[in-house]
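Below is one structure; the comments refer to it alone.
Excluded from the complex is one protein chain; the other protein chains are retained at their positions.
Take a look at chain A:
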Amino acid sequence: MAPVAPRSGDAIFANVERVNAELFTLTYGAIVRQLLTDLEEVEEVNKQLDQMGYNIGIRLIDEFLAKSNVSRCIDFKETAEAIAKLIPEDKLVISSTGIEVRESDADKLFSGHDLQIAALDKFLACMSQCKVGFKMFLGVTASVTNWDADGTCCSIVLEDNPLVDFVELPDTCQGLYYCNILSGVVRGALEMRVEGKVMSPRPTLLVKWSGSSVPFSPHKKGVERKVTSPRPTGCMRRDLFGTLSFHGGICNMWRVDAAQNGLAFTYLQVSMKTEVTWARDMLRGDDAFELQVKLLKQVPEEYPYKDDE
């Protein structure tokens, strides 16, 4: 069966049954009010909202995956870009067929810690799907920005928020995160074991271009060049985000050639433990809603059998 293309958030949102937005806002408001009456402490209410959101998130992730046809190999390109970010340019050997890490350095680059980092491509891929999810379930346009240097922390900025229509926080509830249920949902959704590619460290990493017409030559001094014919032209640069890109050449899809280069990818169920907090909250006077998502750790699923050591 041919793989089905992933659907956009708009397309899915248009097809699901919908409920009156005011009913939704009023119901959520009633929940928050009742929690405040029952629990009285604002911190407790925040925690409870987060827990409720978490319970929703762990169930919602399957529906999201079923409806949006997200494929397993989310993007080799993203994987390659993530890997490229980790490797300092002076360790790269560039040839007309691709980019190679010099063997003696590869071992140092891919230690156990880096193995963890190399699996960040999954986090990257999941966060870019967040946009689709927010559109699909809330009809809200979200954007994922502010990636930090490690690739473990980012922000989701929501343009509007149906939960807070008509809401103003009184003085007695100043510490309340009214939309904390959303942070719980994101946390729960990411925690569900989502299949990720985890890289086993091996001596050589070779990233190949899928097309042969990718001529380039690096301008940076100190980068060793292994040039074979045809002679490359154009130039390669690392931009602000650490992505290797080409200028003046044709850049086709990145392809990581696993089998040939001893770089093994294994599919593992990876559970991502994250911490989701509100960076900006319009009810507190900021100009937008911004959730900060920080990846704490990735926990691979244990196998149902024990390896005999």
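Definition applied: contacts are C-beta pairs under 8 Å (C-beta built on N, C-alpha and C of every residue); 3 or more make two chains touch, one makes a residue touch a chain; residues count from 1.
Operating definition for what follows: contacts and distances are computed from a predicted model.
Engineer: Out of "D-2-hydroxyglutarate dehydrogenase, mitochondrial", "LLGL scribble cell polarity complex component 2", "3-dehydrosphinganine reductase" or "Trafficking protein particle complex subunit", which one is the UniProt protein name for the chain not included here?
Structural biologist: Checked against "D-2-hydroxyglutarate dehydrogenase, mitochondrial", "LLGL scribble cell polarity complex component 2", "3-dehydrosphinganine reductase" or "Trafficking protein particle complex subunit": the hidden chain maps to "Trafficking protein particle complex subunit".
Engineer: Among A:10, A:62 or A:275, which one touches the chain that has been omitted from the display?
Structural biologist: A:62
Engineer: For chain A, which positions touch the chain that isn't shown here?
Structural biologist: These residues touch the chain not displayed: 1, 58-63, 65-67, 70, 72, 192-195, 197, 258-259, 264-267, 269, 301, 303-305.
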